[in-house]
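Then we have chain A:
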Amino acid sequence: MFSLQGITKGVHTWLYSNMSSTTALVVECAIVMLLSIGLFAILGLVLVLMERKVAAHMQIRLGPNRVGPWGLLQTTADTLKLVMKEGLTPDGADKILFNLAPFVIMIVAMLILAPIAFASGFQIWDLNIGVLFVTAVSSISVIAILMAGWASNNKYSMLGAMRSGAQIVSYELSAGLSIISIVVLTGSLQISEIIESQRNGWWLFKGHIPAVISFVIFLIAVTAETNRAPFDMAEAESELTAGFHTEYSGMKFALFFLAEYINIFIVCAIGATLFLGGWMPLHIGNWEGFNHIMDYIPSSIWFFGKTFFLIFLIMWFRWTFPRLRIDQLLNLEWKYLLPISMFNLLLMAVVAIMGWHF
Partner candidate 1 sequence: MFIKEYIKDVYSGVKSLLAGMRRTGKYFITPSEIITEQYPEFKAKLSERFRGEVVMPHDANNEHACTGCTACELACPNGTIKIITKVDLQPDGKKKKAIDTFVYHLEMCTMCNLCIEACPTDAIKMAQNFEHSVFDRNMLTKKLNKAGSKIREGVE
Partner candidate 2 sequence: MDNESIKSQVLEILPSATFDETGEWLNILIESKSWKTFAHQLRSPAGLNFDYLFCVTSVDWKTHFTMVYHLTSTAHRTSIVVKAKLDRENPEIETVSDIWRTAEFHEREVYDLFGVKFLHHPDLRRLFLTDDWVGYPLRKDYDDPINMIKL
């Protein structure tokens, strides 16, 4: 059975046996950094292409099909174009904040990568408050959006940023509550333990209806948090042209664009970890034979499969629904999602205390 665990273990022991522990740590950090940057680049290319293909097929079109086989190199060509374009900074802009914002949003996205388990034993930092870390750090992205909107000195950007602020802050609540409902079941904030607790079945199936409800709420909330349609109030191109990144061009725009897709990947990875068992293969109770067969599929494939399924769902939302209005968006959160998820958390607590889950 192929596993990434062996490789990481091997590299770790080799580094620590051949170098001083400080040097080994630095080298490990460098490797992780290169890997995560590489992952970002690949993810950006893949997800943008995937979105365009998904959109095209829903819109009875073919989508990109000219650059490379089946248009595979289209995003690469687009990236090259964006790199070559001039990155303008408007005269009236707050130069420091304006140029800083794209990097802040990227750094935030990179930070959340830390506790995500990509495969069995393939995790950057298995810290014991993993879930809390994710919810805490992901809130910072709103600061980057506000920075971009404010510093652009553009009324469209300003409106977009303000909308985004109101939106992300309120949707954090129900996203957090639905995450907590899983934490209640598991009794741990550590990602590896949450995954381990799903060895005999995913929480989505084990946790009865409350788990399904919190999964749906989680999906809606993260769609809103990543500013995706139907909650793309911050961009709302028919109202605000491009929202908070109206004034950005060239590579700085590309960073915002990339960060959007990285954020989708990350929230979907979190969703897959919490509700669908992360890299854990599909196990059903004590069907040993079935579980054994499932184990033959490498854990990384399970993880990416689940994550991309969730990403597809979010793309499906985007290409089907019209956009909400800002007050309806907040109504949805405060009048529907928050009461439901609070009630749901209560139910979940009862389920967990009584031990009704499988």
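We adopt the following convention: a residue touches a chain if its C-beta (ideal position, glycine included) is under 8 Å from a C-beta of that chain, and two chains touch if they have at least 3 such contacts; residues count from 1.
Selection rule, in plain terms: all candidates are chains of the complex that A comes from, given by their letters.
Everything numeric here is computed off the predicted structure, so don't read it as measured data.
S.K.: In this complex, work out which of 1 or 2 touches chain A.
M.R.: Selected candidate, touching chain A: 1.
S.K.: Flag every residue of chain A that touches candidate 1 in the complex, lowest number first.
M.R.: Those in contact with candidate 1 are residues 54, 57-62, 316-317, 319-321, 336, 340.
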